[in-house]
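Supplied in structure tokens, the structure appears directly below.
As you look at this complex, bear in mind that one protein chain is not there, while each of the others sits in place.
Think of it as A, B and C in the order they're written, each chain with its own count starting at 1.
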Amino acid sequence: MTESHTLAKRYQQVRAATERLSAPLAPEDQTPQSMADASPVKWHRAHTTWFFETFVLDRAQPGYMPFDPAYRMLFNSYYNTVGAQHARPERGLLTRPGVDEISRYRAQVDEQMSFLLTDGALGDELRAVVELGLHHEQQHQELIVTDLKHLLSQNPLHPAYCPHKPETLAPVVEAPLRWARVEPGLRRIGHAGAGFAFDNEGPAHNCYVHGFALATRPVTNGEYLEFIQDGGYQRADLWLADGWLAVNEGGWQAPLYWLAQDGGERRQFTLSGVRAVEPLEPVTHLSAYEADAYARWAGARLPTEMEWEVVATARPPEGHFAETARLHPAPAPVVTEAGDEAPGSTPPVLQLFGDVWEWTSSAYAAYPGYRAPAGALGEYNGKFMANQLVLRGGSCATPAGHIRATYRNFFYPSARWQFTGLRLARDLR
Amino acid sequence: MTESHTLAKRYQQVRAATERLSAPLAPEDQTPQSMADASPVKWHRAHTTWFFETFVLDRAQPGYMPFDPAYRMLFNSYYNTVGAQHARPERGLLTRPGVDEISRYRAQVDEQMSFLLTDGALGDELRAVVELGLHHEQQHQELIVTDLKHLLSQNPLHPAYCPHKPETLAPVVEAPLRWARVEPGLRRIGHAGAGFAFDNEGPAHNCYVHGFALATRPVTNGEYLEFIQDGGYQRADLWLADGWLAVNEGGWQAPLYWLAQDGGERRQFTLSGVRAVEPLEPVTHLSAYEADAYARWAGARLPTEMEWEVVATARPPEGHFAETARLHPAPAPVVTEAGDEAPGSTPPVLQLFGDVWEWTSSAYAAYPGYRAPAGALGEYNGKFMANQLVLRGGSCATPAGHIRATYRNFFYPSARWQFTGLRLARDLR
Amino acid sequence: MTESHTLAKRYQQVRAATERLSAPLAPEDQTPQSMADASPVKWHRAHTTWFFETFVLDRAQPGYMPFDPAYRMLFNSYYNTVGAQHARPERGLLTRPGVDEISRYRAQVDEQMSFLLTDGALGDELRAVVELGLHHEQQHQELIVTDLKHLLSQNPLHPAYCPHKPETLAPVVEAPLRWARVEPGLRRIGHAGAGFAFDNEGPAHNCYVHGFALATRPVTNGEYLEFIQDGGYQRADLWLADGWLAVNEGGWQAPLYWLAQDGGERRQFTLSGVRAVEPLEPVTHLSAYEADAYARWAGARLPTEMEWEVVATARPPEGHFAETARLHPAPAPVVTEAGDEAPGSTPPVLQLFGDVWEWTSSAYAAYPGYRAPAGALGEYNGKFMANQLVLRGGSCATPAGHIRATYRNFFYPSARWQFTGLRLARDLR
Partner (left out) sequence: MTESHTLAKRYQQVRAATERLSAPLAPEDQTPQSMADASPVKWHRAHTTWFFETFVLDRAQPGYMPFDPAYRMLFNSYYNTVGAQHARPERGLLTRPGVDEISRYRAQVDEQMSFLLTDGALGDELRAVVELGLHHEQQHQELIVTDLKHLLSQNPLHPAYCPHKPETLAPVVEAPLRWARVEPGLRRIGHAGAGFAFDNEGPAHNCYVHGFALATRPVTNGEYLEFIQDGGYQRADLWLADGWLAVNEGGWQAPLYWLAQDGGERRQFTLSGVRAVEPLEPVTHLSAYEADAYARWAGARLPTEMEWEVVATARPPEGHFAETARLHPAPAPVVTEAGDEAPGSTPPVLQLFGDVWEWTSSAYAAYPGYRAPAGALGEYNGKFMANQLVLRGGSCATPAGHIRATYRNFFYPSARWQFTGLRLARDLR
């Protein structure tokens, strides 16, 4: 298969995956916006299309006639270089174009993109933009899931998006928490070489790593419940000052989507409706403040992104991703490896990829030597390098194939609506 | 036709009118909420149904099985006596039940209501509640129109709801502004006798009327433009203190829905899309503050509700209402009556009913001897008797047959999204 | 004594009364502002001086040299006609001019005013402005007391402003609650004739009074405690909708300044520090919403301002005012009059003046025929005729001689920091 055909095929696959996500949703579900941080599903479907129209079709075809000239402003998310944007918190007020019209928009752009991608005339620069656009669309696939979850959670009827998938092979005992040791020394992190990566993953560069140990699996609901039962949300000494403020202003008593406890078992809202909080599943929908407070309570700390990457870099990016359609984190497998207990051996490190994004203590900042690309696409990552923290590893809502060891996701520390969890780290003594 | 059949038939007519209003709307248009004061169209359709289910079916039928028990809370607007309510500003986040489900809800309640209304067993008290429910639904029909207008106005595409209906017989000259004089003396206002009225329209009572004159038609766009061009929005001396604050905080420069002027003619958003501001049409979408400032600028004042009613009481409640489906105020007809100019004659007073609600200077308060009914329906009107002003006469979005000379509408003085305008009054010297 | 000398003497007396109020206060107490509605004591002292400088000295003396030209803006409260104003919520950030400088400002303006007032050359128009300025200053004397109370109440140390004055002759039993009946008919209210009155007290005009009865004394703490103990603050059905919102948003559980009860007796913050809530004293620091809810709970209602005035007009404006320096309402005297119980007699109506301002149900609006004066002083009262309610009768913080039966005070219904209470009314059956 030629390279052109490969890209064309990947284009078709990624675009179809978006439509599979929205297929079960009525127009009513695709329209409102439950908070300024989230966007309507139909907006995501239009904006990802806008990306290809604006950055590929309009550049590749002289005299290109846009599907609707008003969309240039309407579905521009944050690219000042492209021009004005419709106000972010008002995306849910755009009842028109409707769902059907957006489907037509997608179809027309797809048709023209397919033509472009298969006729072989597209230059390297625009092919790279197409590649970026596909990764961009995968990011929005994850946002479709998490934004929809937030929207449905506002409904007292607790409606479900997908059927519950029981883990038929789910472990009945918790995977033991072990520690993978890394000795101090000079290391190299960041993306280099072939294969796609976002600009913010490079340049690859040296860094000095202090000795540390990384937990072999994320923190579980069961462990987090102990924190809660120990008064974790009432003890100021466990929290960063900004976190303590967030706890008190937000009235936080548990992770987002956990229901107020009224005597019986803990329950939580999931995309399959309200379900029990399973002790063996990784805890999720935590802010970085909660992750940090838990780590302090546990006598540990969050890893830096450097530490996380040093451990993850040797491992294949495999795990529990969106394709299982479970859309909820799963318990860690109980792995018994030969020689597991041998002195000096490194225990297997589980669930680095998939299940839950793992908060790190690293501020999202430019790597040494980083320079944002020129033009509109330079706004993709660089301008957000303030006030956010890096998360690593992907989640149960991340499309398989989208994640890498060098991948840097970023959110404000107060954000809770992504599938965010944590893995402990500690200093070597 | 028996009385039962009459009520059953009116029930069917009023319920059908609601559905006619929403029929052209896609599910996307019926779902979001553009501000806390407004509600989604599908919410209006469900809430009016909830009214009959809660206050009639549930009371009339022992062991009544509700369509969905969760709706009792979900579609309760503000009746504390009924129980908890879903938070008003979050009505637009209820993607479920969807439009089809709400249609089923309406159909099922209608079926049971029709049975109840035609089998003749319904007592007088519940028949009175049905009557109230029909007037209640007509109020929500007007809100469907005005809330939808506000929602569509947020869309930069300026979508239209209905086709523009040109006034083929529209006058080409402005009806002259004359003054109908009323001499001082003791009068009687308020509802008494047969026919439906809301509780707040009574009791009928004496009041002393000071001599005044009432303008023979509402203020027009052409007149209001002179106020704007004379710097009306920049002159603090014309405004109430709270109004001046609203002007400055809201950046008001013109009535709501007038577009920023960019050189050419004034244009405004209407339910038929963006159209020219027609000088002969009554000005609308004014706050009471703007109405008051205009009146002061014009050397006049707003009428009291007493003054308005004294003039209106002798006239039939006829005018330009929602049934024309124009949903926009129309110019006053130019009436030449025999003897119009005869000394001492009273000029015809036009457009008292329909076209635009007319702000009065009267605070919405209890009439002497008023007592709110016991129970939940006592919450209908009485508890809003604070901080609001009375408006009179109905608008182009009011269903014909819904309005009366004694009818008291009420909104906060800052409200602009109803079809609100003004008619001048002045003291007799 | 000539008229000139009388006005000069009154000028000196009123101005001295202001200084007596601030004399016990350190500069620290005179500087901050505890909420946007309140002003610093030293601002009140400067603003009242600014009034005479701006509206008298500057007009009477060609080429008048102001004490400091910057004060024209700095101490202008809300007169747009005079020019720009320093932002109201930032009055507490003006550390300069300091207290001493403001004393110098007052002294210099007083010296020039005294000269003007005694040399007999001041025309009638400006003499009327001086008269207005003195009543204006008396209003600010009351605000000095209430604004200071609010400021001191923010301090967890609960500092006192003045020593507690026990009522040595205080009654030991509650004055019985009786009802003074007024028969229906045409009456006349509003100011007419000689003597000073604010513009908003006129014109005198006819009104039709429906039969009513007015309570012979204000509601007491003891009675209000019964309302609280009966769940008054938890029962939505007792409240206006806006009031219920205020209760819930403000977390109101009792009148302002009542301390959270912790087992023992109810205590409140007063200008003499924290003291017991005395059951026989009139309840005070109520919003209009609380007054209205109490009245509804008690099976009564608030009087209209017309009703209040009809009763008060025949009585001398005597009562417990600021001059006692108690600055807290006192119990009603127990009056036994000859013939008190005789059939058809009218019981004595107590405490109409002084002790607590009495909320009425009347919106603050223009009387028929009212026209605000031209120029800056037209802004004194007229532009506030929106969203506020009328209060009548003065309080324990009102200077004696300042109040009249026609006097109309006005505040937003949510305001609680004035000495506001209520007197019940009810319809005649």
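The rule is simple: contacts are C-beta pairs under 8 Å (C-beta built on N, C-alpha and C of every residue); 3 or more make two chains touch, one makes a residue touch a chain.
These figures come from a predicted structure and were not determined experimentally.
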item: Which displayed chains the hidden chain touches across the whole complex; value: A, C
item: From C:Ala8, C:Leu74, C:Ala175 or C:Leu240, residue that would touch the chain that is not displayed; value: C:Leu74
item: Residue of C:Ser34, C:Asn381 or C:Ser414 touching the missing chain in the full complex; value: C:Ser34
item: Full-complex contact with the absent chain, from C:Val14, C:Leu152, C:Ala197 or C:Leu286; value: C:Leu152
item: Residue numbers in chain A that touch the chain omitted from display; value: 78, 80-81, 184, 186, 205-208, 210, 236-237, 239-244, 288-289, 292, 301, 361-363, 365-366, 368-369, 378-379, 383-387, 413, 427
item: On chain C, residues whose C-beta touches the chain left out of the figure; value: 26-32, 34, 42, 70, 73-74, 86, 90, 92-99, 151-152, 154-157, 159
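The rule is short, and it goes like this: only the chains that are shown with their structure count from here on.
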item: Overall pattern in which the protein chains touch one another (line/ring/star/complete/other); value: line
item: Chain centroid nearest the full-protein CA centroid; value: B
item: Rounded Å distance, chain A centre to chain C centre (Cα mean); value: 60
item: For chain A paired with chain B, centre-to-centre distance based on mean C-alpha positions, whole Å; value: 48
item: Gap in Å, rounded to a whole number, between the CA centres of chain C and chain B; value: 38
item: Set of chain A residues in contact with two or more other chains; value: none
